[in-house]
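What you see is the complex with one protein chain gone and the rest in place.
So, subunit A:
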Amino acid sequence: ASVSESLGNIRPWLQKVTTQAKTTDSKYFTTTRKGEIFELKAELNSERKDKRKEAVKKVIASMTVGKDVSTLFPDVVNCMQADNLELKKLVYLYLMNYAKTQPDKAIMAVNTFVRDCEDPNPLIRALAVRTIGCIRVDEITAYLCDPLRKCLKDEDPYVRKTAAVCVAKLHDIDPLLVEEQGFLDALKELLADSNPMVVANAVAAITEISDSAQTDTAADMLCWSGQLINKLLTALNECTEWGQVFILDAVANYTPTENNEAQNMIERVSPRLAHANAAVVLSAVKVIMKLLEMLDPNSDFVLSTIKKLSAPLVTLLSSEPEIQYVALRNINLIVQKRPDILKQELKVFFVKYNDPIYVKLEKLDILIRLTSAANIANVLAELKEYATEVDVDFVRKAVRAIGRCAIKVESAAERCVSTLLDLIQTKVNYVVQEAIVVIKDIFRKYPNKYESVIGTLCENLDTLDEPEARASMIWIIGEYAERIDNADELLESFLEGFADEQTAVQLQLLTSVVKLFLKRPTDTQELVQQALSLATQEADNPDLRDRGYIYWRLLSTDPAAAKQVVLAEKPLISEETDLLEPNLLDELICHIGSLASVYHKPPAAFVDGRGGGQVAKATKGLPSRLAAEAGGAAAAAAGAGGGDFGAGTGAPGRPAVSVIPTQESLIGDLLDIDMSGGATAAAAMAAASASTNQQPVDLLGEGLDSLLGGPAPSATSPVPPSGASAAAGGSGADSLADIFGGLGGGVGGGLGGGGGFDPPMETWLPAQKGKGLQIEGRFLRRGPQLSMELRLRNNAMQQLNGFAVQFNKNSFGLAPAQPLAMNPLAPQQSVTTLLPLNTKGPVQKMDPLLTLQVAVKNNIDIFYFACLIPMYALFTEEGDMDKRVFLSTWKDIPPENETQFNLGSYAHDADTASTMLRSFNVFTIAKRSVESTDMLYQCVKLTNGILVLAELKIVPQTNAYTLSLKSRHVEIYPGVHEAYLAVLKG
């Protein structure tokens, strides 16, 4: 009654609002039938129930279409008190949609909600609770708590299960409120409810809450005891299919403590594999896959469980195409993890004519993974069939698959090649191009074996229009230049259009011409000169120019060395080229069934983190019994490296994961730097080679040799770092030793020397984001030299090389004093290197002040990360000053700049503290004792000249330290404070 009274007062005011709306929103009115809103309004206020109902329906209809009917808000709310359930539902629906835009009016509905929550009819109670949670208006949320608490303890399970979900809704709106009101505990109690559906919803709610949790209590919600898991697994038998999914997904987060428990869990979950719902099956598979990790891989139990998994997975393929797709993406993961599961089931992955394209592509992928010498004949026949299909993408993939078969199964290579030749004869443009790319890979794997096909390839030269195919063809010509009579003519014809080609083709062309020259030096001199001048003088691309210069230098000074470099033996490419990185794979296995497994990306890559995420969310990992084994697998897959072809046509070993950098806004900025960095390095190189004419032969030779230590130089890196810096140094042996010693001696000294404390390494770039490259690092100051110590670890399956580093503009102008000296990094290898820094870089004030954004480049990609520079690293040795100067400076700084910090208490006395700080370039200018309190007056000078004066007060009895800082730049206080804390804590 109170609501209708208040409505009575509001109505005249509201009419005013609507008339206003009419004048301002006239364009809206023209789009609808004239007067429709008014008609509806009249009907909504009609005496007759059925008429009102019709009107509400109309309102909902226009709402669905996207028309704005929010002006009718009060009239619709008025209908809410009807006892007709259907009408009530519609009104609630309307409320959910518009309450947010009209919070003040939504308040009017609160009373009805509260009353409905106590309605004798449980359906209405549940409806009210359900709706109220969807209304995201703060004022209403406040009213929600009491009814919700009641409903959580409702006698009716239907209401309880709705209330459980409502807690999750409320948590989304206001997490703190949920904790304060003790709803989390109430939710936990529901886990023990007698009704399975209530349990399932409670599980779902808890999972949701702990996922988005911002405090520890909420995040800990999922830490369940084995007992509880046991209970849930029992409830599993009685749940609806959806409830089973919720429970299984939640159980997947639990890691049992001992093997027996895991085994027991697997036994209890495995009946779910026979469920008709694909989601249940996949979730059960997920739980089992995860638990299997804990068990001895050779035990009978594991083997029999693996056997059990295959049939359900195959069955998923007879469901609807979309579900098939999800299943196939997951099977792809499972096959990578445990190839045995499906090795007998090859035939089900044969593509059917009517399969949707997305299913076809996935099946093909899995087909290749399962190929072995035993079944290659079948597979090859199928692939040939596919290659004649209509869909371009599919055909391409099929052709590529044939190539992969050849590389994987040596005995079948010959058949594959002849199949490919057949396909080339079809003259279908894209088939030919794809086939050529593939044949190039086959040549890499089996050199000098199938060159009889080259003739056929050359016939199709003119039809190639895709860069990758052209690059592949050019590579083949260059590689077998001595056997192709007219290789020079062919390359020349490519060279004519040099400027129009893409970089990959240009690079390849350049290399091939040089190869040709080295093989047949007599008649191709002109050609090579033309190519080199094109590359060095007319190209804009620094990579291209650099490569051109390198070749030029090499050829003009020492052709023998050039031969060694250019015609060096290439490592063979290995078979499994597009496997996911093991770490990522393990993480994805934990997400079977979910979107992450469909995209093959970790969830963090596509889900927005909420509110900065104060609680660091541990990424899910497989229980790590088999860490060693995973390492072994990675090692086995190692050597899939880019090789010299990595230059243009994309390194075959590149993991198919894309990484979304965290600081997207800065990419542009950093990319910019990259480019210019490359250019300057190139310039330096050119200058060096011009000026020091006697030395560079050796120098370059050595530099390049060191590059050749790895499988092959990567030409994508701006300039071979060691060579360039050596040349730029100009003074020969010294700098050379410096750089090559940088790895060993420099680091050794860095680690061993110095009395000050070294901060622990922090992980700056996790391997997931760095496509396998993991970077840890810290800042060190050795005497006057500030440097950054980096530990790079290669978790990828291929060699990483061509490292370079760039800093973004930062507050203190930090910049690398010399390029990063890094040898190629073999898989699973880790290397620590010291990068000297100077402060001559561009300055831009950052927020937070000490942020340093770093870009690291290698042959795979460019990676960005940010780290914090510790303030003490910036304290210079010039901080000492005269007492009087100190005094006057102190006085000069306005008193409002003085800030006091409490540092806590330490055991050191004033003198020790002074010495400790001194080693960090904090200079004690004077010391004085006042009433047994020691006062230290200290001064610090930062790299950019900022002076910080400090007064450190030490009360001997309590050893309490108080720090007063004075400087003209107050922004740096927090950093200095931190530094003091760090030093004093040792």
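Just so it is clear, a residue touches a chain if its C-beta (ideal position, glycine included) is under 8 Å from a C-beta of that chain, and two chains touch if they have at least 3 such contacts; residues count from 1.
Basically, contacts and distances are computed from a predicted model.
*Asks:* The hidden chain: which UniProt name fits, "MHD domain-containing protein", "General transcription factor IIH subunit 4", "Regulator of G protein signaling 9b" or "DNA-directed RNA polymerase III subunit"?
*Replies:* The UniProt record for the chain left out of view names it "MHD domain-containing protein".
*Asks:* Specify the residue from the set A:43, A:179 or A:249 that touches the hidden chain.
*Replies:* The missing chain is touched by A:249.
*Asks:* Could you tell which one of A:225, A:354 or A:537 touches the chain left off the display?
*Replies:* Only one listed residue reaches the unshown chain, and that is A:354.
*Asks:* May I ask which residue of A:158, A:301 or A:906 touches the chain that does not appear here?
*Replies:* In the complete complex, the chain left out is touched by residue A:158.
*Asks:* For the chain left off this view, which of A:594, A:876, A:933 or A:962 is in contact with it?
*Replies:* Only one of A:594, A:876, A:933 or A:962 touches the chain omitted from view, namely A:594.
*Asks:* Which residue, A:198, A:367 or A:820, contacts the hidden chain when the whole complex is considered?
*Replies:* Selected residue, touching the omitted chain: A:198.
*Asks:* Residue by residue, what part of subunit A touches the chain that was omitted?
*Replies:* 57, 60-61, 64-66, 83-86, 89-90, 93, 96-97, 120-123, 126-127, 130, 133-134, 136, 156-159, 161-162, 165-166, 168-169, 172, 195-198, 201, 204, 237-238, 240-242, 245-246, 249, 268, 270-272, 274-279, 281-283, 311-312, 314-315, 318, 320-323, 325-327, 330, 347-348, 350, 352-354, 357-358, 361, 378, 381-382, 385, 388-390, 393, 426, 428, 591, 593-599, 603, 606-608
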